[in-house]
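Shown here: the complex without one of its protein chains, the others still in place.
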């Protein structure tokens, strides 16, 4: 079968290769993969700046969609023909994770999904919402679950004000979920065109942070002086201070990304004065994934796929995530 | 009646003065004050480095205990003779506060409790646990409530591991509460003598951070490699990074103080990797205060009062809080 | 101004009368009423079989919509021209109520809303969702809030199975809410025509309990053998036993009504065996009302009004609620 391998640090070391088709052991299923989606994690890992303890060659990418082609002994959770999704952290079932569950990710250090076939423990996959295409489904494991987990941890209630920074994968999912849950959603972006697309997805207020760099003050004003209940922070260094200024007392800041850098000059007094709650977030357990899927199915929600690359264009998919110009998710269809 | 006034920035501007004894209006009670306790906030405010919007002269201190001497029209919540405690943020009743409720503190910008008498809205006081002395009761409004609120927000469960930094007021309350709630409590201090006293209050493990500067690693080892569920962080700049290293995935860091400085170099990736929850904390609503008092009464818990100063020694009480050598709380008895 | 008075027990003692137009006192607002909705409570109270401690004459009905025409001293929560809704239990603001808050209902023992004008404390009214007509808004105070409170107390999650009995006011709201929150909703009714309307409102499965009297077994089958997560029980005597059979372990039964009688032969073992949670429900606090309104506004949800009577037809509105043939709510437009 074909696989893509990362044979060493550096995007140039992503190579198409051949491996033997695996057999499902007891408790496992064999999945014919059909699509995958790209995450920022995949990029920095391939560039060599994200140490997961992986060795080479590594099959990259954690987020995939496929069809069950065979089942091992004792498997009852899936049947042949079922459409399934992978999980970046397959061993995290519910509640808070152990360090071992956090560490055992696919797409690094374990082999990922950019392959013709994978085998996986039946407990480590979830059913795909039935109305989704393969490439839509493949966008869910990291971006969808992280957004859902954030809003759940912060106990989003109808009528709450939510600030979503930018229009990357997690941000767009957060917008779509918060809108359907009855929240008022403010989206920030440097592009009026992207803001207009966000409006069509349910954003109630838009802020172009290029023309309004003090976007935190704009949020305070929009919310009648009190601030937002929830801010999804994707910028880290560049945004955290304003995120803390934009929330109301007791508000939640979700730490999702570090696009702006790893180390933040963090003014403690702001967090204390606002009795802020700051949540470090990185996917969630299977329980969260399945609950989100139930909602997606009930709402017939469609994930936003910016571009779909063919299997042989996988390098272009890495370039696309690196460009940072996407709106929603980037996918590869096999 | 006598009052103490802060007549300008600087500890030297704390002066004994005379004011007219107030009358309780409708809905208010008149309280003869008997004791107060000192908080770090009182020190930096008097030094002029904590802007609350106050004007001079200001009656300082927020945490007081007294006896109801008269009640205004329509008051049913208290009777003459009831022993009561003040609240630093009198208008915060339950849930999350508004900015107005956060801003309207006593001891600055509003007059505080270092006075022979105060009047207060009946809704703004709470009943004192009956087994406490006045000076014990006076320790509760900031330090007790902040510690209780922290452990409640983080949903402390029996068997959890809690790290308490140092032996100041909030830390000692957190130790006492967590111990009674069935948690295992690790206390850090630079003094073996203080650690020994912490053991007597229920600490199950002790770390002298002078001899063990990598106290986070010691916590990881004590907790079987996983880390603590809760860390009460009082040092800010000096401690936050290690606090994030000391928690387990999904663990809670309570941001209580900034003894080590206001701005923190904060490594975002640590918070995200551990899916940490960081809570800015600063007292809590009346509901929290009353729940804590019920527990204190049921447990017959005794707050730890390090030293009690006489009314005329109020300047020495400020010096004592500045020295940072106390174990528990510093009180003034009128 | 005109009012309707219940001058003694019995529907025949509902009479149009004249009273002086009230003035708003400090903290109050004057509301010109525009619409009201009927509840089963109003019927049995007028018939004399629901003792609330009221005296005659009593202005009936608790659920009304109107416009603020004047505000008393110190009112900031509303302005002249604001569209508002009443609350059946005006003094219940948040959390669990006191007995006094439960007892002080309008429409009995206190005067209700079937009047040209009412005065009410500004804290005792809520803003109406802006997209609703007066008669739509008037359906919310009891039926909407009770349904919302039920699903909140049982912590409804996307993907949950919900059984809604019948097509009365609370049931239809529960269907509309649960559907938007991502649940799968099974509706039971004796009428195929009503079931078809329920399908159009989002019901995913329908059971005619006339042709399928063992509807609990049908629920078990639809849910893959496990049972529903939530059952909204409106029948009491006639339905509770089957409701307990229809839930899964740990499922919730909401006790809403007693159409089938007051006393239930209740098999304790069923509740214990299923570790069922049974919730007695009767409206909720203002906090619940406001949260529901935010969701209704965000979703642009339209309450289902079965029939609208003119003010002079108020007796016919009582007859309509007595007939039990309605689908959704019955309203009166002034």
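For reference, chains read A, B and C in written order, and residue numbers begin at 1 within each chain.
Throughout what follows, a contact is a pair of C-beta atoms (placed from the backbone, for glycine too) under 8 Å apart; a residue touches a chain by one contact, two chains touch by 3 or more.
Everything quoted here is computed from the prediction, not taken from an experiment.
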Option touching the unshown chain, where C:10, C:250 or C:324 are the choices: C:250
Of A:81, A:95 or A:224, the residue in touch with the unshown chain: A:95
In the full complex, which of B:71, B:183 or B:331 touches the chain missing from this view? B:183
Omitted-chain contact residue, chosen from C:236, C:303 or C:328: C:236
Absent chain, residues of chain B that touch it: 157-160, 179-184, 290-295, 297-299
Provide the residue numbers of chain C that touch the chain removed from this figure. 95-99, 101-102, 153, 225-227, 236-237, 240, 248-251, 255-256, 258, 262-282
Positions on chain A where the hidden chain makes contact: 94-95
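Keep in mind that, in the parts below, only the chains that are shown with their structure count from here on.
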Based on mean C-alpha positions, I'd like to know which chain lies farthest from chain C. B
Quick check: how many Å separate the C-alpha centres of chain A and chain C? 40
Per the C-alpha centroid definition, the whole-Å distance linking chain B and chain C comes out as 44
